[in-house]
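In this view, the complex is presented without one of its protein chains, the others remaining in place.
Then we have chain A:
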């Protein structure tokens, strides 16, 4: 900008200099060029430029004032403002000087021009003076000549007078002859005056006839102008007419009194306006408009139609109505004499409702309760649920004596046998058997056991007397154990289900030798995998596809410190150290990401301390030593510190040992506890509540059947929830980016995911636990696949801004032209038509 201004300034300076100083023919050249500039549209252009510049100058001045005001307000000007101020000042001064120079040039040019004309005027007047002088001298010469001639002429005159005398004599003779001739002439004059009168009358007639013919011609001429502009011709014609009218006024008025009404060319036209141009412009406009859809189609990107409505309805449904599974609860009271089944049922129902607080948490039970009371004589009274299950308890099958001394496992088996006839079409059936045993020697002891399958039993003396207590316990077993899996509500939420989005869990076991120079331990994990872990993975198969892998790592010190405890003769680390125990720098636990994909990897680490801190124990906050010597980290896995039996290291060479199978089994037991904890269950086999303790029979598969039921309920719930949120965010994303390419695969995946979610919901309402779990898993993994599809991940989509930037340089100017032309033609057509119509009405009225 400044450079440009400088350039202009220099050019202007040069021009001004050339104007002021005469260097050869340069001034003439500049004058000529300025003359040229002042011709035609030059002044307008220059004025426009000057106007623009003055506006910029004004804005610059405004800016300067603004900056100054700002500076005055703050006291000091910031360096940035100073720079800006100076720039503006420079620009403003430059522009001012440029404008001033322009003005100066203009004036100089003007006065120079005047000067030149004046000079030329002076020159011409001088010439005239000289000419006049010349003429005077010439005239003097002529005078002399003429005086000479006068003398000669005087001499001639005397001669001529003599001649004249002679001629007088002759004339007297001729006068007499003339008198006779005059008499003849008067007679002839009389005759000619009569003839002249006759001729005048004929001439007047002729003129009248001629003017009549001319007016008629004029009218025909106006009517005939179609192609040639009417106004011009008519004005021409009327000019003629008017010019002719003055002498012929009375004749024309008399001849055609009403044929030509006042024709105003500004408001009227006598011909129909043409349609050609309007047609052309509108056709161009319409072809453009027709082209717009084609353009739209050609720049369209492929977007697979996503079922937005279904996605929204799914998420709404999941939010508003939490998924509930049908469960059948059956309570059997054995040995109760005077208790009514109906009242028991209503009481238990009340107890259950109280415990669930009516809150319909997702994955809870939609229960139906039935109660059977069997008295001592094995006679039953039943109160069945409304939706009576197909299996009913056959009266008298349960004998009170079965619950005597027998091992709990056998009781569990026998109960399973009793209820084995149940079909599981409409949900699982859970049963609690309360046995009132009248044993003389027995104290008040009440034994409550929850079995491996879906049964629990309470055995005790004199239970009928404490029957209110029994009702409370039965409902507690139903709600706290069977429904919620014996876990605390706040411990681990259902959202932390450690299952990968593809429905897989990888259990990665690592044996860490923190310092192999002291000792090297190895394990035979393959055998453990086959013998102990395979049943667990099989049991959890409906929830997750579990794979197991193991490795041994070396040189892996922990990153927290431990302290020597004299009392325990061991090194101790505390729970406060746990966040720093896992050393992610040195523990390369990772499995190959290419192999595991999106599955959840749970790390289980067996840490063997180095010789320097050999018996390494975990101290709990209450000062006790942890029995398991391990801890879990939710969603990551667990760590077990395993101390070698003999901490004395033989300094010779590192011993290579294998962890004995017994130790390994112990480790696996701890791991199973940790695994249960990661899923939110308790690792102990006892459930304690305010009413008493319940013994929980542990399953060799790690999870009992009712626990698996709880897991699949929660898992279904979690999967559906995660599926709906994933699909919801996908739909939000897709809707917020309207130019993003969405491939067919994504659409298909979303469709199938919704289908699977629907299937899971319907299965859940029917009570198919494992089928709903697996289909919900599928729904979630499909939703995740759709969301993380590689084509979505790429950022390079064709945005609207891009589209606009590419097409607007063409379409904006062209569209402006086309639309304006069509509008103008339309306006003009309307105007002209109005003119024509006024003409027509005028004609009609006239």
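Here is the rule we use: a contact is a pair of C-beta atoms (placed from the backbone, for glycine too) under 8 Å apart; a residue touches a chain by one contact, two chains touch by 3 or more; residues count from 1.
One rule holds in what follows: contacts and distances are computed from a predicted model.
Per the UniProt record, the absent chain's protein name among "GPI transamidase component Gpi16 subunit family protein", "Ribosomal protein S35, mitochondrial", "Protein NPG1" or "RRP15-like protein" is "GPI transamidase component Gpi16 subunit family protein".
The chain not shown here is touched by just one of A:29, A:280, A:295 or A:568, and that residue is A:280. In the complete assembly, the contact with the undisplayed chain comes from A:550, out of A:550, A:599, A:704 or A:749.
Here one chain is not drawn; of A:141, A:155, A:316 or A:522, the residue touching it is A:522. Residue in contact with the omitted chain (choice from A:192, A:206, A:662 or A:845): A:662. Listed by residue number, the positions of chain A touching the unshown chain are 1, 48, 51-52, 55-56, 59-60, 63, 110, 229, 231-232, 277, 280-281, 284, 516-517, 520, 522, 524-527, 529, 547-555, 588, 590-596, 653-654, 658, 661-662, 805-806, 809-810, 812-814, 817-818, 821, 824-825.
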